[in-house]
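Take this structure, written in structure tokens, and hold onto it; I'll ask about it next.
The complex appears here minus one protein chain, its other protein chains still in place.
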């Protein structure tokens, strides 16, 4: 397995074997995430975020710094080169001179792939369009493995906005590599995209639902996502579905004892604060797992571990 | 005295003994502020600034880097998680996974306290609402000690906007721990807040004035603050008081020879540029003292000194 110099563009580029290997390295990063390391001393990560995302950007930067590397970058598109009309290919061929690896967040689908075609240094896709968010999918899977021992055999529900959320697209692909049963719970207008559905249905049993109600008691993992207002063409439609997929203590009455609830964050009110203190809640652990998974990817890609 | 793991939320949480201890450590930081140190190597400071503040943010970041640590963060609220409606508690429970200590600036009173309740890592209050700015109060006191030998026995005037300025609230509390005489000079509508007044009047003699004129010749320390336009509900009221508390060479004619003039900066025109070259001016020294005080706090809180 060769990770050195590799671009991380899509979760679809990963085999189960490769995912397991990343997780093995991520596990070895856990002590380093608190005490630090000098493994990537002298190396620079550029975070090019054409769309603001505090969580993902800070997570990549923290991971790099925990390994002794340093960071440069920008946090939103309101920057000179973009205003001046520079295209992504030129920006990438510029920044490859400044850094050893680039983490890119971009509003357009295909942006990370395009960047990788032009860049001499590896590209880490930090989210492109509504399509892909591979490092999020990896940290989600890593959380399931860590919290439930293994992924095979689990009954998993993805709930909320399955149409516009890039996180659930990448995660659904990743889950389809495992022997699981998947429930997709969303309003009719926010159903999982057809192209994702087709691919995963060839591999695993998938059931679509429009209500959480009868699903909560069935599943081992409940993965909740925000219904993103900014993705709706019509605010009235948003108001109608908002709140329909809310998880609170009452909705968890019949939950399995060892259910885990996950969320890519930020949440608005789709998980009530009262759930945070229950043993079900794992969404803040996901954040911590994001650090070690990104440390593993950085170390692998830059050849500091093999 | 135990500082390791402690939140720095309010100057009211400090005893005189503790302040003295911080200053002792700050003094030991002075050589390190220029030549650097590796005391906090591998540690990460997150600066979460929901309100822009170049001075305070860069000061915290410089202090952390002078000690060999690194920094991540954001410089204003126009960021993804906030736009998406995430609450502060969730942001803090996320960022505690990325950093060993968090410096927070927030427009709401009580924000730093709330953050500390949710965070596993220490919170440094970099200013919350119009209420508290404890690290500024510490560096102001440190400047008085350094420039005047000690604080006890001084006659000190705080002038300008005493109602909306968070700096003067924290500083007034801190000064009330010492044996000083305090003059509060402000327009009627910008008088020191009642709750601050009540507390400090129980401890030290306080005189309120509406003009600097008869005060300048009396005091050892003249602490000037900006009259902040953005705090005024009515621009006409701002125009009326603006300029009434301006310090220039002429206003200093009868000043004591060893008077020191301080200002938390940025200033607009409340201190004339001609004052900068006088031996009274200490406002740029304050900035330098801010570095060593923040280095001391970071080193103490993270257990690098005890």
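Chains: A and B, in written order; residue numbering restarts at 1 for each.
The criterion applied here is as follows: a residue touches a chain if its C-beta (ideal position, glycine included) is under 8 Å from a C-beta of that chain, and two chains touch if they have at least 3 such contacts.
Note that the structure is a prediction, hence the values are computed from the model and not measured.
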Identified contact with the non-displayed chain, of A:93, A:214 or A:240: A:93
Those residues of chain B which, in the complete complex, touch the missing chain: 35-37, 51-55, 58-59, 61-62, 65-66, 68, 70-71, 75-76, 226, 228, 265-268, 273, 284, 287-288, 290-291
Chain A, residues in touch with the chain not shown (by the definition above): 41-44, 46, 70, 72-74, 78-86, 89-91, 93-95, 97-99
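Here is the rule we go by: only the chains that are shown with their structure count from here on.
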Computed distance of Cα centres, chain B from chain A, in Å: 39
